[in-house]
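What follows is a set of notes on a single structure, which appears directly below.
A single protein chain has been omitted; all remaining protein chains appear in their positions.
Each chain gets a letter, A and B, in the order it is written, and its residues are counted from 1.
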Amino acid sequence: MARLRAPRKGPGRPRRSAAAGTGFTLAQVAAAVGGRVHGDDGASLTGVATLETAGPQDLSWVVDERRSRKVLDSRAGALLVPDEGLRAGRPCVVVGSPQLALALWLERLHPPERASGGVARGSFVHGTAKLAAGVSVEAGATVEKGARLGARTRVRPGAFIGQDAVVGEDCIVGPGAAILARCRVGNRCILQPGAVVGSDGFGYVWDGEGHRKVSQVGIARLEDDVEIGANATVDRATLGETVIGRGTKIDNLVQVGHNVIVGEHSILCGQAGIGGSSRLGRGVTLAGQAGVSDHATIGDGAVLTGQAGIARQGRVEAGEVVSGMPALPHREFLRRAALVGKLEAALARIAALESTLKNLEKGGPPWSSGSAKS
Amino acid sequence: MARLRAPRKGPGRPRRSAAAGTGFTLAQVAAAVGGRVHGDDGASLTGVATLETAGPQDLSWVVDERRSRKVLDSRAGALLVPDEGLRAGRPCVVVGSPQLALALWLERLHPPERASGGVARGSFVHGTAKLAAGVSVEAGATVEKGARLGARTRVRPGAFIGQDAVVGEDCIVGPGAAILARCRVGNRCILQPGAVVGSDGFGYVWDGEGHRKVSQVGIARLEDDVEIGANATVDRATLGETVIGRGTKIDNLVQVGHNVIVGEHSILCGQAGIGGSSRLGRGVTLAGQAGVSDHATIGDGAVLTGQAGIARQGRVEAGEVVSGMPALPHREFLRRAALVGKLEAALARIAALESTLKNLEKGGPPWSSGSAKS
Partner (left out) sequence: MARLRAPRKGPGRPRRSAAAGTGFTLAQVAAAVGGRVHGDDGASLTGVATLETAGPQDLSWVVDERRSRKVLDSRAGALLVPDEGLRAGRPCVVVGSPQLALALWLERLHPPERASGGVARGSFVHGTAKLAAGVSVEAGATVEKGARLGARTRVRPGAFIGQDAVVGEDCIVGPGAAILARCRVGNRCILQPGAVVGSDGFGYVWDGEGHRKVSQVGIARLEDDVEIGANATVDRATLGETVIGRGTKIDNLVQVGHNVIVGEHSILCGQAGIGGSSRLGRGVTLAGQAGVSDHATIGDGAVLTGQAGIARQGRVEAGEVVSGMPALPHREFLRRAALVGKLEAALARIAALESTLKNLEKGGPPWSSGSAKS
């Protein structure tokens, strides 16, 4: 499935791109990604595809030796490889990181679409909003009073920018995404469709008759280069700020509670959740559906594996990898799971010991069977 | 609660429907669902309700014997039953599957509202978009350049159809739902409100300074008769396609990662999640909050029970039912849970064995208490 043919015209095809439209050579690839060509660099390529799906006109990539079987079987016309020894007789470009080279080449092959700029008919921009050069506000989008948008930022159809919100340069606010009042978004941030930044935190206090809402008067702030996934939610703080650190990437349907601080370059995978006032360090990874409760602390570079759960005021040390709920160091988690698998046998062994001892007690010493009766 | 009265005019009442407006007879029901009437088929009914909530003018249904107590207690005026023996003296229609008959009759009683067709004032349809006969684009919706909509497809208020996207016939794109650029949707598909198809996959590579986004240049493709729940998300592929197979139904807040392939007629329940590049077979069931990590393989007809978790590159065989995290065959999961319940007693038994043996070792043989000292 994962194949990218040379873009042809018409719907359902990858966006036309000059490079791909006219094909490309390994020499062009090597120049763009900073690698060395081995073998015929004249080969004209038209697409990029995985080893499994590539054809003779496709460029593919090899991550490491473990894939070499796949390389031999692949029909790819050329490869990005970390080491010439992996090229299996094919023309290749040798690079430090084939994945990074792939990313660079895809950027080149499919440059992000340039928005035309300007305020579209059918969008609603308040007279006091400040739009920098090259900003696009598309149909059905709303920019409220006093909001500010940095240069070249694109507000897609149906998106919402609340009163006095500040959005940096070169951002994309996807269709139906929302940045609420007074929240701040850095440069080069991306909100995928339906993402919400600055919804009210979940704060109530019992007043004798019901849960009384605690006004959520703080904001949410995204630093530069943050991405928020589709329909993910980041609550504003009760007081002060909820902060997503520079370069942190958040996947679809992730929940970030009020007053949470997430450090730089962290990765929060799909459906992970973070309760109020928790602190995550730099380079933290939350795998899918992992949960961090309120007032917890997750150290730099810590990893929560899928569905791991950290209790209220829980703590994960820097660099730790934890799994399960309650969370344990990953190895311990696996060890305990394996031990539970031996539990049935253990109960049988206990029963055997009990009956042996019972015999000892009534039936005399086992080494002189019955002789005690003589 | 679950009662459907004869529609009266005014808000908060079920949509008016001729059949229900004028009441209906068992003969009409039998004809519509293909069953046989037993007992008085003249009884005039006005609504459909569960056994618990039905009144004398309501039609209800019986699934199997286990419900027969409820049948006797029910005030329902008539029944859909799989077997005449269950009708408890009431007029009934005997059918192979009462649930299917219920579905057929509800369709008849409440035909889906026909959209008027046409492009509403306040919607934004690009001049190059192709709209087939009977398409409706409602207020605040956007259809971008080169998009194509099949006959009778309905784009609800605030929905978004991206550039060069292709949507089939008789689809409903709910309020605020989004189908992004170049994605493809088959016939008779339904996107519930806020559903997102074609958001970027969650793909990054470390470039020495940060997580660099890998351009997601593939698409998401829904085959025919797929339904996507409210605020659920289906990411586009990095290269190639993310595919949701024909007839598969996806519940609210489900996440489907990039390059995932889901087979036909699968069921993904609320808040289930699937990581990148995983493959699900035909007729797979993911119960609520179940999670499948990256590069996993789930065989045809396999079932993940609620909150079950499959690890990266994990494998579930066709027809297997698994539970827990790490996932185990369901029976084994239950057995282990029960065994852990015996662990405290087991530790006590071990302690008892230890003290008995200690006595043996110092106190002489238990069967001649003290006599050894004489």
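Criterion: contacts are C-beta pairs under 8 Å (C-beta built on N, C-alpha and C of every residue); 3 or more make two chains touch, one makes a residue touch a chain.
What you see is a predicted model, and the numbers here were worked out from it, not measured in a lab.
Enquirer: Out of A:289, A:305 or A:323, which touches the unshown chain?
Expert: Checking the options A:289, A:305 or A:323, the one contacting the hidden chain is A:289.
Enquirer: Looking at A:213, A:315 or A:331, which residue reaches the missing chain?
Expert: Reading the full complex, the residue touching the unseen chain is A:213.
Enquirer: In the full complex, which of B:26, B:43, B:62 or B:230 touches the chain missing from this view?
Expert: Here the residue in touch with the unshown chain is B:230.
Enquirer: Have a look at B:89, B:127, B:208 or B:341 and name the one touching the chain we're not showing.
Expert: B:341
Enquirer: Applying the definition given at the start, please give the residues of chain B touching the unseen chain.
Expert: Answer for chain B: residues 1-4, 10-15, 48-50, 53, 97, 99-100, 102-103, 106-107, 109-110, 112, 120-122, 138-140, 156-158, 174-176, 190, 192-194, 225, 227, 229-231, 246-247, 249, 251-253, 265, 267, 269-271, 287-289, 306-307, 324, 334, 337, 340-341, 343-344, 346-347, 350, 353-354, 357, 360-362, 364-365, 372 touch the chain left out.
Enquirer: So which bits of chain A touch the chain we can't see?
Expert: Chain A touches the missing chain through residues 122, 124, 140-142, 146-148, 158, 160, 162, 164-166, 176, 178, 180-182, 184, 194, 196, 199-200, 202, 204-207, 210-215, 217-219, 231-233, 235, 237-241, 243, 253, 255, 257, 259, 261, 271, 273, 275, 289, 291, 293, 307, 309, 311-312, 325-326, 335-336, 339-340, 342-343, 346, 349-350, 353, 356-357, 360, 365-368.
In the analysis below, only the chains that are shown with their structure count from here on.
Enquirer: Determine the centre-to-centre distance between chain A and chain B, using the mean Cα coordinates as centres, and give it in whole Å.
Expert: Roughly 25 Å, centre to centre.
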